[in-house]
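Omission of a single protein chain aside, the complex is shown with its protein chains in their original locations.
Here is chain A:
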């Protein structure tokens, strides 16, 4: 399936190549560079590029293109999903996935890639198994390795691969047994000029960090499971149990993982926790425009809104902006025309605002569209859909684990059209 993999940085250098079958010359990437040139921005590079003898499937993450070369028909999502899994694995291994990090750890990267695919077909993609095979580098281990001459390659054999729960390694031991679950909901919304909601939906995930000894078997139940309209699970979750009882029953992987992602049914009205008042006006025949935005809370269930960041892509005609925020800091990049205002917390008594003028290109006609405002924010201890975890139980092990559940609401793709 996957013939070769090339890693290409944003300046167009191939800095890593790996082949699982016969070697494919890196000149095949020329077709990719062509496409890259044609697309103005990196994210407009088509994910699938046909060449006379190969097909190039690529994903773009962390400013790196991961280009897979394939020769025959294969479901494109198969390759794309796999490439994303590769990136996730690197991130898991090295904390960040960037060009210098990959270059520094090229041996580990190579070993990992070798295990992930055999003859182009995925072999071990569970990070638990991989970590048993090849230990991720840590500073401590590097030091120890240089002194003792031991290696990163696990000397035990990866029993996990043969196990019935391939996602969990055996013989896990912790002195403090803890299981934390983060319910994180994101609001995707488009708000129109007048402040009315065009579309809004809630997407949620439950991320878990489970550090439990042995083979615990957990069940997690919700107070209001009906809210969850569409769900997708980590493979550890027993689907039938969910179907029949709406209970999440699973043997967790060790460490961090995404237990569940869900979509809150569309029937429920979405409470929009913020509003944006804006008045942005360009005038014909004037080189100055007025700009004013105010952000305020709305339907927050008494919680504070934090981490508010307002960004907006200003029209090309805007040369510069002179603005004064009532709180927080703002920047405007005259090259990319990107305005960004880091607001911080919203104090309902004193609403944050950003006021000022824009200087426009002289002589140019006024832009026909006002810029869209993108909003980021966080609300702690609140799941905006109202989802609540009822209880978490553990079977199969005798110790008492420490359990914790945290709720958070965030802005997803939250846009205000002006």
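Here is the rule we go by: a residue touches a chain if its C-beta (ideal position, glycine included) is under 8 Å from a C-beta of that chain, and two chains touch if they have at least 3 such contacts; residues count from 1.
The criterion applied here is as follows: contacts and distances are computed from a predicted model.
Going by its UniProt record, the hidden chain of the complex is named "AP-3 complex subunit beta" among "pantothenate kinase", "AP-3 complex subunit beta", "Cardiotrophin-like cytokine factor 1" or "Ribosomal protein L19". Residue A:313 is the one among A:256, A:287 or A:313 that touches the chain missing from this view. In the complete assembly, the contact with the undisplayed chain comes from A:59, out of A:59, A:130, A:183 or A:206. Among A:22, A:175 or A:194, the one in contact with the hidden chain is A:22.
Mapped onto chain A, the interface with the missing chain covers residues 1, 14-19, 21-30, 41, 43-44, 46-48, 50-55, 58-61, 70-78, 80-84, 106-107, 109-111, 114, 118-119, 121-123, 125, 149, 151-153, 155, 157-158, 161-162, 164-166, 190, 192, 198-199, 201, 203, 214-215, 217, 229-235, 238-241, 243-245, 249-251, 258, 261, 263, 266, 313, 315-316, 365, 367-369, 372, 374, 395-398, 413, 415, 417.
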